Structures are given as C-alpha cells and as structure tokens.
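Data first, discussion second: the structure below is written as structure tokens.
One chain of protein is taken out of this complex; the other chains stay put.
Note that the chains are named A, B and C in the order they appear, and that numbering of residues resets to 1 at the start of each chain.
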Amino acid sequence: MSEAIANSDDTPGSILELRRITKIFPGVKALDDVHFDLRQGEIHGLMGENGAGKSTFIKIITGVHAPDTGEIVIDGRKVEFKSPIEAQRLGVAAIYQHVTCYPDLSVAENIFMGHEKVTGLTRRVDWKAMHGEAQKLLDRLDANFSSRERMGALSVARQQIVEIAKALSTNARIVIMDEPTAALTQHESNELYRITEQLCDAGVSVIFISHRLEDIRRLAQRVTVFRDGRHIGCWPVQEITQDKLVVAMVGREISTMFPKRRIDIGEEVLRVANLTRIGYFRDVSFTLRQGEILALTGLVGAGRTEVCETLYGIARWDSGSVLVEGREVTIEDPLHALRLGIGCLPEDRQRQGLVLPWEIGKNITLPSLRAFSRLYWMDEDRENQAAGELARKLNVKASSIFTRVLALSGGNQQKVVVAKILSRHLKIIILDEPTKGVDVGAKAAIYDIIGDLAEQGYGIILISSEMPEVLGLSDRIVVMKEGRVTAQLETANATQEQILKASMVVDATEAAAEVAAETTADGSGSGE
Amino acid sequence: MADARTPEIRIQAVRNWSWKTFFFQWEWLLVVVLLLVVAVNTYLSPFFLALSTFIHTPATFLDKAFIVFPMMMVIILGKIDISVGSTVALSAVMMAVAYNAGLPMPAAIVLCLLVGVLAGAFNGVLIARFKELSFVIVTISTMMIYRGIAYIILGDQASGRFPGWFSLFGWGTVMGVPFMLVAFVVCAVIFGLLLHKTSFGRAIYGMGHNAIACRYSGVNTDRILMTVFTLNGLMAAVTAIFLTSRMGSTRPNVALGYELEVIAMVVLGGVSTNGGIGRIGGPILAVFIVGFLGYGMGLANLQAPIVLVVIGLLLIVSVLALRVRFTIRRKKPVV
Amino acid sequence: RGAQEDGVQRHAFVFKNTGNPYGEKQMEGFADGIREQGFEPILRAPDVPTAEAQIQIIEQLITQRVASISITGNDFDALEPVLTRARNQGIRVLSADSAVNPASRMTHINQADSEMIGRTLIQAAYDMAGGSGDIAILSATSQASNQNLWIEWMRTELADHPAKYRDLNLVRVAYGDDLRDKSVSETEGLLQSFPNLKVIIAPTTVGIAAAGRVVTDRGLIGQIYVTGLGLPSEMAEYISNGACPYMFLWNPIDVGYLTAFAATSAVDGRISGAAGESFSAGRLGSFEIVAAGDGGTEVLLGAPFRFDPDNIDEWKNVY
Partner (left out) sequence: MAGRKVTFTENLRELGLFIFIIALGFAIQMRNPAFLRVSNIVSLLTNTSILGILAVGMMLVLLTRGIDLSIGSTIAFSGMVTALTVARYPGMPALLAVAQGAAIGVVIGMVIGVLVARFDVLPIIATLGMMNIVRGLTYVVSGGRWVSAYQMPDSFKALATGRTLGINNLIVVAIVVYLVATYFMNHTRTGRRIYAVGSNPDAAEVSGIPKRRLVFLVYTIMGGLAGLSGVLWVARFASAQGDTAVGYELQVIAACILGGVSILGGVGKISGLLLGTILFGILANALPLIDVSPFWQMGIQGVTVLVAVMTNAMVIRNTERSALRRRATM
C-alpha cells in the first residue's frame, strides 16, 4: 500500500507543499517522513485513524509546532514559521479540532481577535465596523445568532460556526479545517459544504480533515491518507472506492459497520413523562426498555443534551416525572443517577469526561472509586488490573494504562470515556454523541460495543446527529426540535426524510401531528 | 495489507519505574535547599549545629505547620482559604473564655476543635452552595467575621490562666522529643495516607484538575469540598491549641497573617495553585526549610528585614530552578 | 555566663517590631548603655508586632545563652511561658516601656508614671478646650496594654474632679490600630459625629500624627486641638502650625539606656528586682526600684517631657 504514491511534486498550481516532514514528541513519532501538496482552489481531504498525525500535521502548517526535519514550501518559496502569526500573514488560517475560543468575549471579538478593526486615526477599536462585518459573516454562514452574544453562552456547534467565520475573516488563501463537521448535524454539514465550495470558487484552497467518508466523497477532489504518522497515499476521490479508502486508513478490512443483531427487548427500565425544564425543554415523554437502543436526534440546540443531563442529575427538572424500573425517582446528582443505574457519556469529553493530566487507568476507575476501596482505602493493584482489562477490551492504543490521557488522540480518549462507564454496573446508559471525532476503525469498535451492551440488557439512549448511525443502530427514534419531541418512530419503518422533516419543521405541534399521521406506531405507547 | 510495523499494541497494566523519573522530582530540590540552609546556618552561628536544634527548635515554628496539611488539600482543589488565621483566633478565644466560664479544660479543648470545625464547615457550605461566589471573597469575609466574633467576645481582654497540664501541649516532651513534633509527625502520616492512599485523596486531585469531569463521574464534589474546608478549620483549631498552650493565654489578635505564611509554605512545597498537583513531602520539607532558615538567621541575630528579603528570594529562586528544569525537559505544547 | 568564646557578656533587647523609630531610639540607648560598660548588645525586633514572633526570638536568644533579655512586650501574659524558660536557664529577664506580667520579669523599666500620664493629658485637654466642650480619645489597638492603662487613668482623673470637669465630655474612645489610613478615617468619623468636639487626645505616635494631619487638612486649626503622646519629629509640623499646642513624651534613648544598666545590675546580682533596691545608671544617676501597680516592681525614668512650639525645633531632629 505504502508505495502507492500518486500525484507528487510540482504539479502546476500547487500553492502549498510539504516535503519529508518528521515530528517527534517524547515517546511518539507523530509524523514520519510525510509529504503533501495542495493545489490552487482545491479541496483536499485528509483522512486517517485517530492518532494518525493529522492534527499534528496541521499544526506544523500553521506554525504552532516546528517540524523536526523537512521543509514547507508556499508559492514555490521555502518558508519557516517561528510563530502562528507568520503563517497567518502568508494567508494560512485554521479551524482547530478543539475549539479555541474566548468564552468571556463577544462573538465579534472572537472572530476578529488578533486582527481587530480599528479606526483610522485614533487606532481605537471600531466596534461598529466589527459587529457589522461579523454579522455579515454570520449571515453568510446562515447562523441565527447575534455577533454580540457572549461566546461562552453558545453551544459547541455554534462556536464551530464562529470558528469558521473567524477563518473567513482573515481572507486566507489556505484554509484548514480539522474535523469541522464532528459537532454538526447533517443539515449543518450541508451548509458547511456550501460555504466551503463557495470559498473554492473564490480561489481559496482548503484542507479538509474528517472521519466521515461522505464529507470527503461529497467535497474533496483528492484525498490523502495517513496511518501511524506515515503517508499511505493520495488519490483523486473518484478513483478510489470506499472500501479501499477504509483499508488504507485502518490497514484491514471492516466487514460491516452496523452488524444487525437480533436482541430481545425486555422490561421497561425507564419512563419519562412530560418532563419539563423551563427554558430548555418541555413535555418530553418517552420510554426505554432493556436491550433497546433509543436514538435521540434532531438539530444542534434541540435540547437533547439538556434532557439527558437532567436525567443524569446534572440539572433538576421543573415538572414531569421519571420512573426507573417502575419506581418514581428524583435524581439529585450524577452520583445518585449512577446508584439508580443510569450512566452517561458526556458530550464534551475533554471538559466533562476526562481528567486530562491523569493517567488512563485513574480516569477509567474514577466513577467506581468506591468499588476499589475499602473504607476509603484504595486497593491499587485491583484497580490497575480492572482498568487494564477494560482498556484492553476497548483496544485503547497506548503503551500502558499509566500513559496520560492528554497525550492520546481524540478517538482513544473517547474509548477511555466509554471504559469509564463500563467500570460500573448500570441499567441505563446515555451516550451523547459517542462517535464524535472518532475514526472509522474506532467507530466500528464503538458500534460493536454499543451492540454488546444492548445484548447484555442495558437500555441505551443514543444521542446522535449522524443519520446512518441513527438508522443503523437504533430500535426506535425520538426526534426533538427546540426543546419538544416532534416525532417518535420505529426505526424499521422510518426514513431519513421523515426524520429531517420532524427536526426542521417550523411548528412543533404541527409536525408532531404530521408525523403521527404518517407513522403507524406511537412510540410511547408501543412498550405496553 | 496488514502493516508489519503496527502490531496490535497490548496495553500494559504495570508501571515502569525508572531512576530518572524518581530523581527528577521537586522534593529533591527541596532536600538540597534544606541541606543548604543547614550549611549556611552552621556557618552563621556556632549554636546552630546541635542535636537540640533539630529536636527542640521545631516547636518554635511548628504551630502553624499543622494547617499546612489541610491547606495543601484546599490548594490542590484549586482553592485558597484566607480565613484560617482568624479561625485560629476564634477557636482559641472560645476555648479560653469557655474555660474561664467554668467549663472543664478537656471540654474546652473539645469546644475549641468544634469551633474550628464549624468555622471551616461554614466556609465549605458557602463555597459549595453558592458556586457563583468566589472562594476568595468568601474566605476574606469570613476572615473578618471570625476575628470579628473573637473581638466581640473578648474585646480588649486577654484570657488565660489555664491549668498547668495544658502547657504540656506546647512545651512538653515525649521521651525527649517535643510533643508538638510528635503530633506533627502523626498528622503528616495521617494526611499523607489520606491524600495518597484513599479514594478521598484521589477525588481531591481529580477535582483539582477538572471538577466538572469528577461531577460527571459521580464524585460527590460538594461533599469533598466541604470536608476539605472543614478539615482546614479543624487543623486551625489544633494550631490554636498548641499556640495557646505556648503562650499561656490568648487574645483576639493572635495568629495574624498566618494564612499567607501557610500558603507560602504549601506553594514552596511544590503544590500548584492551579490545582491537582503536589505531594505531601514537599510542604513538609518547606515547613522545615522556612522554619530553620528563620531560626538560624535569628540565631545569627540578623535583623528582621534581612530575613524577609532572604525568605522572599528563597521562594522565587527555588521556583525559578523548577522552571529551568522544566524547560530543559520539554517544550510546552500549544493548543 | 552569657559569654561567647571571647568571653564578652551579651545582653539582648527585644522591641515590639522593626522599622519603628521610637523603638530604634530605645535600642540605640540600650546599645550605648551596654557598650559603655564594655559588654556586647544584641538588638532584635520581629517584622510584625506579635507575641508569637517575640517568642521565637526569645527562643533563639536562649540558645545563644545571653546574660539578660530586656523586652518591650507585645502581650502582657503570652510571653510568660517562654520567659519563664529563659529564667530557668539563668537568664535575667526585664521588661521596658511596655510591661510583661510580674511573674515573668524581675522588674520593669517604666518611661513615666502611668497615672501621671493619664492625669496630665486630661488636664492638657481641659486647658486647650478652655474648660468646656467634647473631647475624644484616639488610641492604638484596642488591646494595647499601655494605652488602656493610660485611658483608665484619664477616666479616673475625670471622675476624681467632677466639678472641675463638669463641662468636659469624653464622648468616645476610637481605635486607629496604629494604621495611618484607619486613624484618619476614625478621626474624620469623630469630626463628623461630634460637631462640638474640641480636643482629640491620642496617646499613640501614629494616632496623634494622623489627627494632626486631619485637623491641618480640614483647616480646623484653632477650633480643634490635638494632644497626647507623640514623636517630636512626627509632630513638629503640627506643633509649629498650632494644630497641637503641646504634647508629651519621654526620651526613648534614656529608656533604653536605663534598661541597659538595670540589666547589667541584675546579671551582676546587685539587684534582684525587689522594691527598695537601687542601682546607678551612668549619666542618668541613681535609680530606685519601687512597687508597681500591677503587683510587680518597676523603675521610673521620670516625668514625661512637654514639647511645645518653643522647644520642638531642637528635638525634631533627635527622635
């Protein structure tokens, strides 16, 4: 495979070229003699497993890291960046994988930080111009929020949109997007495709990193694949099949993404009735049974996370009721939820899921410290053994469980979070976007795990914005829009159009009626 | 197709132990500094290098050192408690007043501890329940309140006249070793185990790095916060007992400024105010470094301003040494 | 005893805190007195005025095996355990200026008779107020033992002569904690709250200067008078401009000097600290130990000295 180096060297119109780049972190060879070229006006996909070195590669182009060996050529001239600013000056802009925003500042300031608009003579910050310009950029991206909003109050997806606006604002010639669609729904991704194509038409070149095959298929002209820090190949997108691409990335074949399993659905474990949290969601009702996978979908900001966090005790509900195994409960805090058998894989794994500076093992056992201690006294041997077992089971890629989570790639970090949930005995598991930013191989692994869990009799609530995932994994689908449930469907007879319609219609009640008319089974009633 | 160079990595569950990481620790630097302090002191004063210096003089600076342990926990949590000096004053005053009002001394001591616990718990409850209030402002205001209460109770009076045995806390010895030193060692062991060997300690470190993730993981973060602040109050009361015993009486303005001295020792001990980082050995060494330094320079009759300057320099220079070590070891990653 | 290898006896003086010119002068007088007799002085002061810090210093002096310790106490009782330990090691312990309790000292070197100070200050206020009006006291901290004793005597003076002081009202005792900013706020509080205020008595060096400052700033010279105990250098401005017609203080150099001789006499065994004994103190002449109000004994330096516009200029550069 590795000899399949296609288009190399000085193709006319190549505006960025990297040659023989190597980058070594203590203990890891993140990049090993890779090369890459980008043509004028091209969208170039970059793919690879978690930890393949994609983000590191990007940081080298943007001047955040200096390569250990190798050279960067822009417009035929060799360059060396001492800081990110120098790269910016040469027209390189990046949207980083982990959103890097200023939560306390306004959206407009976030967009223009570092290249603020100032008035001509007094050099004071020109607020009016900045807000005007920012609003224009946001409108261009079809964002329905104001440039005056505080960044920290926005959801992750909206922050992502601001990041894109930020890259646009610098008038860059080379725009790099590191997994921009990870936090976006299908609908929003389509918007992003449109914007990206607009950019290309204007002559901008784009490097587009994604774990979603459809992103690359839909957008890119060429695709480069990295594996374990090495360059595997570069192909025109039309000339490579999906299967071959997967093989290039993973190094082996993945037979089926969504193995259909026949799981016996058992007793009802959770019943949510008319749950309302003022200002966030209203009258949410659904049920969940043993071995069932219930997908919760909708557009970003629909309130899915809020519902699940309320069920997990992060916030309190204002009215409605929750029954776990038929008993009505109140849920004070996550500890309480865990005791009731409800576990949660949170949406933001870095902030909510992991203690980043800690070792893998300590992270895995954090939810079950009690189980590994007698009268507060930790039994570290038993703890390490258990952590090791879980890490092995989920195939976390690291040399030992004493590796810091900080140094893991996104997908491997996600596996650690999954391992955390598995360290406790639970009945209900909430998975909030479990495959966000995870490579195909790991995705398949996680789908496998989800299947296993269902088989073992867990009731699973899966929040997902990816249509194939929703349709391929779940038994039933609940669609939300603006804090209300707009549809409940049996997956067997649901279609993509139905779901999209329910998640986007203007009036929620109208939609509910509409969808109810189309569907035969009523989701909440089907359990009895 | 399968790449020969990527065998399936089996993740290990055994820790690699290396001499290099063992000696690359902050505590070794502190040991060096401590030896340096001893050497300089020996040079400065002929009285310094004696067995009694190492066994008896710790009693002169150990009183506030009892707060170092819980303060270390507070700082690992990423917080700071500025009210401890006032808590010492309040619990000491309560003890003295209660005793002079007729309570038997053992009961007065229990009361002292109880007051400390209550004062600490009040801090803890406020900080845990009112998340939007900064711990700095909470403990600054309780700093005023606790000492204020001490003033209200005792006004311009001093209170004392304790039974003779009470002075044994501060002045007594156990087989030739001052009782205070023994108590300090016992506390060091207890807190060391608590911090490094229990699930409670584990949770403290976790919360210091990422309290949100700990909450999502089912750690009872509020309870840990309250417990740690309560421990801080309790140990402030222990300090109050030793201090009062050494002074034979007490008044509302004792232990002024103890909080900053304690924080300085904790921080010198390698505990980061960003939270999550620090081991028990560091602050213990720091207590003896600062204590012996002050004591030795006093023996040489150096004036207080010089001592101030030297302690300030020590704080900065030793931390600079740590920084230089880090820049040698790794370049800081961005993003 | 009290000797290092070279055999010179060493005598220690411990003041309240460092960076206080009044204390520096006392230490200077003590050092002069000790050197004059051919011994070696050790001068110490903690950076903060607390008993805890003084205990540490005394421990260090005990280790050094000094011959005597003279201390200006930050606390009346709290130094007793450590000073008792010093005495058990054969070190002679005296207090000067601000006393420690009788159990922990041999004798106390008192700058001036507390009763005299208290009564004199009230008489001065009576004089300045012209016999009638409100007076207020601005003290140091609420637990300063010296100040409290003087204030006690002021109240006694008022009570002893109800007829004379019929129109003189002591309206409030405020505490400036010997901090400039707090003393100023407290003074302004007094001015705002008592429109009838005539005299502010401040028996503390920081307080009296702060009061002088406020009166000068507000243009109240001639309407409100300040008196009390202050350093001539600090007060020179306000005595010259009339904000403070006169005030009192003793000579801190002499306090230190006298202490030096008392200390050496105690080490020699010439005095044991009992009332009735006497000793000679170099240029100051001979002094007798007398019984003190607190149950111990003391040596009185003499009457406080009065500073007024006529003599302030010769003293302002001295201390």
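Here is the rule we use: a contact is a pair of C-beta atoms (placed from the backbone, for glycine too) under 8 Å apart; a residue touches a chain by one contact, two chains touch by 3 or more.
Everything numeric here is computed off the predicted structure, so don't read it as measured data.
**Student:** Could you tell me which of the visible chains the hidden chain touches?
**Tutor:** When the entire complex is considered, the left-out chain reaches A, B, C.
**Student:** Using the definition of touch stated at the top, determine which of C:Tyr175, C:Tyr257 or C:Phe279 touches the missing chain.
**Tutor:** The single option touching the absent chain is C:Tyr175.
**Student:** From the list C:Ser233, C:Ser278 or C:Asn311, which touches the chain that is not on show?
**Tutor:** Reading the full complex, the residue touching the unseen chain is C:Ser233.
**Student:** Of C:Ile34, C:Ala210 or C:Ala260, which residue touches the hidden chain?
**Tutor:** Of these options, the touching residue for the absent chain is C:Ala210.
**Student:** Residue by residue, what part of subunit C touches the chain that was omitted?
**Tutor:** 17-21, 23-24, 47-48, 142, 172-175, 180-182, 184-186, 188-190, 192-193, 206, 209-210, 212-213, 217, 231, 233-238, 240, 316
**Student:** Please give every residue of subunit B in contact with the chain that is not shown.
**Tutor:** Residues touching the hidden chain, for subunit B, are 82, 126, 130, 132-134, 136-138, 140-149, 151-152, 155-156, 257, 260, 263-264, 267-268, 272-274, 303-309, 311-316, 319-320, 323, 326, 334-335.
**Student:** For subunit A, enumerate the residues touching the unshown chain of the complex.
**Tutor:** Spelled out for subunit A, the touching residues are 62, 64, 83-85, 88, 96, 100-106, 109, 113-114, 116, 118, 123-125, 144-150, 153, 278-280, 282.
To be clear about the criterion, only the chains that are shown with their structure count from here on.
**Student:** Could you let me know which interface, A-B or B-C, is made of more C-beta pairs in contact?
**Tutor:** Taking the two pairs in turn, the one with more contacts turns out to be A-B.
**Student:** At what distance in angstrom does the C-alpha mean of subunit C lie from that of subunit A?
**Tutor:** It comes to 74 Å between the two C-alpha centres.
**Student:** With chain centres taken as the means of their Cα atoms, state the distance from subunit B to subunit C in Å.
**Tutor:** Subunit B and subunit C have C-alpha centres separated by 37 Å.
**Student:** Taking each chain's centre as the mean position of its Cα atoms, how many Å separate subunit A from subunit B?
**Tutor:** From the centre of subunit A to the centre of subunit B is 43 Å.
**Student:** Quick check: what residues of subunit C touch more than one other chain, meaning two or more?
**Tutor:** As it turns out, subunit C has no residue touching two or more other chains.
**Student:** Can you pull out the residues of subunit A that are in contact with at least two other chains?
**Tutor:** none
**Student:** For the complex, which residues does subunit A have touching subunit B?
**Tutor:** Those in contact with subunit B are residues 1-2, 26, 59, 64-65, 84, 96, 98, 100, 227-228, 247, 251-253, 312, 314, 333-335, 337-338, 344, 346, 351-358, 360-362, 366-367, 369-370, 372-373, 376-378, 384-385, 387-389, 391-392, 395-402, 420, 424.
**Student:** Given the complex with subunit B, which residues does subunit C contribute to the contact?
**Tutor:** Contact set of subunit C toward subunit B: 4-5, 17-19, 42-48, 50-52, 55-57, 59-60, 63-65, 75-82, 85, 141-143, 148.
**Student:** Quick check: in the complex, which residue numbers of subunit B touch subunit A?
**Tutor:** 1-3, 5-6, 8-16, 197-200, 202-203, 205-206, 209-210, 212-220, 222, 276, 330, 333-335
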